[in-house]
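Of the protein chains in this complex, all but one are displayed in their positions.
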Amino acid sequence: MATTLLTVIVCFAILYIAGAWLTHIHSAANQNSSDKQQSLINTVNELLPQTQCAQCGYPGCRPYAEAIVKNGIDINLCPPGGDQTIEALANLLGQPVIPLNTEMGENKPPQVAIIVEKDCIGCTLCIQACPVDAIVGAATFMHTVIEQDCTGCELCLPPCPVDCIELVPGKTGISNWAWPKPAS
Amino acid sequence: MSHVSVNTALVRSESPSVQRVMLQVLVALLPGIVALYWLTGPGVLLNVVFACFFAVILECMVLVVRKKSLHGEGTDLSIVVAASLLALSVPPTLPFMHLLFGVLVLVLLGKHVFGGLGQNPFNPAMVAYAALFISFPQSMTLWFNPTELTSVSLLDTLKFKTEVVGQTLSHYPAWDAITKATPLEHLRTLKLNQETISVELANHTVSQAPWIIVSACFFIGGVYLLWRKVIQWQIPVTVIASFAIVSLVWATFGTNSIPNIGYSLFSGALIFGAFFIATDPVTAASSTAGRIVYGTGIGLLAFIIRYFGGYPDGFAFAVLLMNLCVPTIDYAVLKLSQP
Amino acid sequence: MSKLLKKIERVVFNRGNNEAPFKFHGGLELAPNKLGLDKSIQTIPLPNELVIPLLNYHKQLLEPVVSIGDHVQKGQWLAHNLPCPANGTVRCLEEREVMQAQPLLTQCIVIDVIVSSKTAIPSGTSPTNNCNTISGYNDNDNSTNNLWLETLQQHGLTGLGGAAFPTAAKLQTWVNANNANTKKAVNTSQLATLIINAAECEPSIACDEALMQAHADEIVKGIELLKNRVQCERCVIAIEDSKPRAIAKIKLALEKQLTTTKTDTPIELLTIPTRYPSGAESVLIKIVTGQSIPKSKLPIDFGVVCLNVGTAYAVWQSYQGEPLTSRIISLTGPAMPNPCNVRVSFGTSIEHVLKSTGNESALKNYTIRAGGPLTGFPVRNMQLPVSSKTNCISAHTSNASATVAQPCIRCNACVDVCPEYLLPQQLHWHISAANWQQSRAQNLFDCIECGCCDVVCPSNIELSNYFRYAKAQLLELDWQEEQAKIAQIRYENRNKRLERLKAEREKEIAFRKSKLATKPAQGENNIADAIARAKARQRNKKKS
Partner (left out) sequence: MENSTNSNKSLLIEGLWTQNPGLVKLLGLCPLLAVSNSAVNAIGLGIATLFTLLVSNTLVSVFRHHIHTAIRIPLYVLIIATTVTIVELLMRAWFPGMFAALGIFLPLIVTNCLIIGRAEAFASRQSVKQAFIDGLAMGLGFFAVLLILGSAREIIGQGSWLSNANLLFGDLASTWKIEFFDRSNGVLLALLPPGAFIGLGLMLAVKNAIDASLKTKRDTVELLNQRNNQQANT
């Protein structure tokens, strides 16, 4: 009888200690969780292409990263990133690789915006729309796009009242010519 | 505009090709085939011809199904080499149906399941050998007794190979007298019966001399391959050396369950495998140091499986196990050799 | 482990004297196949037009300093550090195809050549000390050195080995390190070595050999000059043993040099085995010093500078006041009617070179290739201008191997010949699977594109083209990543700015509101006052 009682007490003690320990771990994990979430958001953000094009429905890459981490939004909403970004995100988050949601847009080769200078009326609307401050100019003066900084996000197209902005493929020149894949 | 930059035609007089490499391997196999013919009768020739013929047909069929050009992979002789290696590994008495199964496994599971030539992680011939060994343990351990060769004719062999499909030998009492286990299988039986090896070695109940000749002939073929630079010295040397060192140490300090080193080296598939199986470039390690590790591993595993495992000779399994390790070996060598 | 391997390598392979240098891994023994060495070097007549691409080593576009219609003299700058090869008039600035594997257009200056009898006066500043004695070069203070480097720059000196790296930039760190007595900054455990690369290892190219046979004295003087300027502890000229005549000439010149000058560190003549690609910079450094240079570092980090023998000659020419505007080119190949080595001004078209050397028939009938069989590339457009990278023009009957690539059988022939300890077949595997980061991890960027692996591949896989392709892809990925980072920073900065502006505007609004809140009170008073005043006035009126 005494041994049975002892056994039961020991079992309870073990369970109690284990439970207390687990609770402790759980609370400790909870304390760190917001930090962890922040660093995860940063990592996700780094995997996104940073075009800031808002095609995903969020006002930029970081907001989309926050939505992915906090609200579990689908990872296939980024057209500029395409399959590569989806794969990288899937690897990071341990999710299955899913095809790009083409409702948001199609994956296109890199492009840059140029302003047709003779048509520009200097309204500064595109300057306000540009998410990366890649357009320079002043009211009633001609604007121009800084080619290196343009991400090709197309956000400057809708505000332009005279439709003087065009998107052209990134220029192929001597400095960025890529050796083609050999025929196999 | 083509962007071919290296004009190889300008600097090399004769163009190296896969076909030439494979042809040299086939030439190197010839002395071994002759020796086996002399030792075990026409069965080995039938095996080689049948396996090659069927493998080529199957390969062409698979290539057609996979919509690949027959000109490239179909004519590069690699499948002929693989089929010949399989045919030389199996007993000459093996029924055609079983050999057919082996070739099926070789071409389909050994090679094309992984994407064809150059993509397979495991030696196709050894995959087929292992599948055969597991599936038909009885017919895979039945060899002609070299001393009774005079009574084996081509017709008899053909008849045996086509008719004795799966029948136990007791149906063919006449054959029982002239078929026997190889020395290694005999050793294994003795071990199972807990008899001491030394007695067997003293009595020479199974004569080993003819098998030494076969091994020597394969050795000559291997030396030819080394001379033609088809294979590198690292793998055969390390396989044989590691096997020899361990058996020497074990025979000296260990129990008496292991025969002496000469017996060990020249029985079973060790010499044949060291030069022809382990050196298969597709499934072997890449770098010099990697090849040394790979060869040593095969030697050690072959020793362990042969004398402590459940099979009479473990070369096929040793090769397959080391094939598994090849990517790791290559990676480790690369990391270690970086300055 | 790697240290142990290196140590073993050193013990086993280094025989400890200069006659037997370090061995390198892999490589190929190829027949040298050098043609036209029995003929003396002719300077071909200037063509009617010269085409000078406005590009520097880093493929950045240069701003021209001349305008259309200007008369230019030989040696005058067309752009910064870009001397003009001949007297003439600037005809136009336009996009032309230049000498490289890719068919892309580049901004070029086209010059109409005026052949004048007068020798041109170089306009770049040349060193004033025109001493003929060797001791004259020994004044090794800062200002002279810097002046010298500046002159090299102004004379447009680039390496003549094939990569066309600016020579002054290569020497700059070295000279500065010496001047500032900061030798400890560089790895002092290594000998500070100056290597003159005369190992012209690629088959058929013979321009360096021809140069050594013709101008051994000047080369040695150039090396002596370099040696004294950089104050190296060891100076080696490495020549392959397949060039006995060149070795003899250089040896003679060195002996002559020794009789005229005293020095603690004589120039060593190192005869190395003929084995491709011993002339590649990293391989030659390995042969001479036993030091292998990882791709992340420069030879200078290990106290080594490697210059082509042609560059040494050009350094001497520069010292004599002559800018680098021409080079020696081998016209060779099995189908070249009249193989020879000629001196060609930069900007001359291939067509002109071949026509003026009696090789016109090669133009029509055969395939033309710029560079050697391993590192060169086929040329379709015969108007391409010669540049300082062009060391060879060859003609042959068949263009590149037309054989179809077969699957890799991992025969490891490529591993055995790779001088950089790579596993080309493994890299090929990763590249085929678009596994870029893995190919980077396997040291793809160590590849020197020597083409040894292509030569030995039994499956005829264009391995080095795969590597060029993968390098381009990786560079593109890196660039994209960099761009993404820039975009992210700009985006965040913009957001901060917008927030700041918004906060300021809100502050402004709040301030105005508070102003308004106080104003109505005053306003009411005013109104009340006004009403009171009005009432008072009315009252006054009534009274009156």
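Letters A, B and C mark the chains as written, and numbering starts fresh at 1 in each.
Note that in this section a contact is a pair of C-beta atoms (placed from the backbone, for glycine too) under 8 Å apart; a residue touches a chain by one contact, two chains touch by 3 or more.
In this text the structure is predicted, and so the values were computed from the model without any measurement.
Chemist: Who does the absent chain touch among those shown?
Modeler: The omitted chain makes contact with B across the full complex.
Chemist: Determine which one of B:34, B:109 or B:245 touches the chain that has been left out.
Modeler: The missing chain is touched by B:109.
Chemist: For the chain left out of this view, which of B:136, B:211 or B:263 touches it?
Modeler: Of the candidates B:136, B:211 or B:263, B:136 is in touch with the missing chain.
Chemist: Just name the one of B:97, B:304 or B:325 that touches the chain not displayed here.
Modeler: Considering all chains, including the one not shown, the answer is B:97.
Chemist: Just checking the interface: what residues of chain B touch the absent partner chain?
Modeler: 97, 101, 109, 113, 131, 134-137, 165-168
Note that in this section only the chains that are shown with their structure count from here on.
Chemist: For chain A and chain C, what's the span in angstrom between their mean Cα positions?
Modeler: Centre separation, chain A to chain C: 38 Å.
Chemist: Centre to centre, by mean C-alpha position, how many angstrom separate chain A and chain B?
Modeler: Each chain reduced to its C-alpha mean, chain A and chain B end up 55 Å apart.
Chemist: Can you list the residues of chain A that touch 2 or more other chains?
Modeler: 179-180, 182
Chemist: Which residues does chain C have that touch at least 2 chains other than itself?
Modeler: In chain C, residues 102, 462, 465, 468 touch at least two other chains, as defined above.
Chemist: Going by the contact rule at the top, pick out the chain C residues touching chain B in the complex.
Modeler: Per the stated touch rule, the residues are 1-2, 5-6, 28, 30-31, 101-103, 203-204, 292, 294, 333-334, 369, 373-378, 380, 394, 396, 398-401, 403-404, 406-413, 415-416, 421, 423, 425-426, 442-443, 451, 454-460, 462, 464-465, 468.
Chemist: Mind listing the chain B positions that touch chain C in their complex?
Modeler: 1-12, 15-18, 20-21, 71-73, 76, 78, 116-119, 232, 281-284, 286-287, 330, 334, 336-339
Chemist: How about chain C: which of its residues touch chain A in the complex?
Modeler: It comes out as residues 55, 59-60, 98, 100, 102, 104, 106, 405, 432, 461-462, 465-466, 468-469, 471-473, 476, 479-480, 483-488, 490-495.
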